[in-house]
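Missing here is one protein chain; the remaining ones are kept as they sit in the complex.
Right after this comes subunit A.
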Amino acid sequence: MNWLDTLVQGLLLGGLYALFAAGLSLVFGVMRLVNLAHGDLIVLAAYLILMITTALGINPFLAALFALPVMFALGWVLQTYLLNRVLGEDILPPLLVTFGLSVVIQNVLLQGFTADSRKLAAGAIESQSLPLGPVTVGVMPLMTLVTAVLVIVVLNQVFYRTALGRAFRATSDDMVTVQLMGIQPQRVFAIATGIALVVATIAALFLGTRSNFDPSIGPARLLYAFEAVIIGGLGSLWGTLAGGLIIGVAQALGAAINPEWQILAGHIAFVAVLLVRPRGLFPRAND
């Protein structure tokens, strides 16, 4: 076994998991909502890109540009007309509603697209690779990791350098007091969910171009995303990236030892981190 190659492939896989998790982390950080439909929304975005690709006969990367505003709007509408109505002191209603949403999305996709596996055809780039010293990396996995880092950088800039980001953080701190500062928390939440679904669409693009997808794979994506967010520390975007990379490396190492151990190794890494750091690697100070 080439350990360096395994490590690099794990990091590249972790980039995809970080993309799955970034939107979940954003929504949790702003409104303390665990969106159980997040994985299914990623799959929904993948089907949307597929539909645009098929209808317009264009490359999935171009199709994703059309899908991004649609998914932002979907996030805004979902938050405004559904999720805002159940957010409150009790954490159970949002969990139940997003679980229901997950079931609805899966069944709508099943009805509309059947259970057949699909894939986004990105062309020759799918099989291209780059020799980097002793290891060879696929262009698509490398693009995934670079995109994940860029997404985290951009989200951090938005969070810590813009008025919108300050509104996110202030609303996260105190929903009542922000209203006396001219902020409507429900609008802030709607924008946050819109942005989360934009990130989910980027994740869907790489998910669909790298592997097959079908209507039932959302919950597993949610699980990886959730583990990445917990490992990183709830609400920490850089922590989420680290969490994704840890899961990816653990899975790659597990698979290198025995292919049947890939998924299990990711879950073991999750439990191991929690045993050592119950609040994750980079918890927010006052949470």
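The rule is short, and it goes like this: a contact is a pair of C-beta atoms (placed from the backbone, for glycine too) under 8 Å apart; a residue touches a chain by one contact, two chains touch by 3 or more; residues count from 1.
Here is the rule we go by: contacts and distances are computed from a predicted model.
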Name per UniProt, for the chain absent here [options: "Potassium-transporting ATPase KdpC subunit", "Energy-coupling factor transporter transmembrane protein EcfT", "Branched-chain amino acid transport system ATP-binding protein" or "NADH-quinone oxidoreductase subunit NuoB"]: "Branched-chain amino acid transport system ATP-binding protein"
Touch with the omitted chain, as defined above, among A:L11, A:L68 or A:V178: A:V178
Residue of A:R118, A:R169 or A:H267 touching the missing chain in the full complex: A:R169
Positions on subunit A contacted by the hidden chain, ascending: 163, 166-167, 169-170, 172-174, 176-184, 284-286
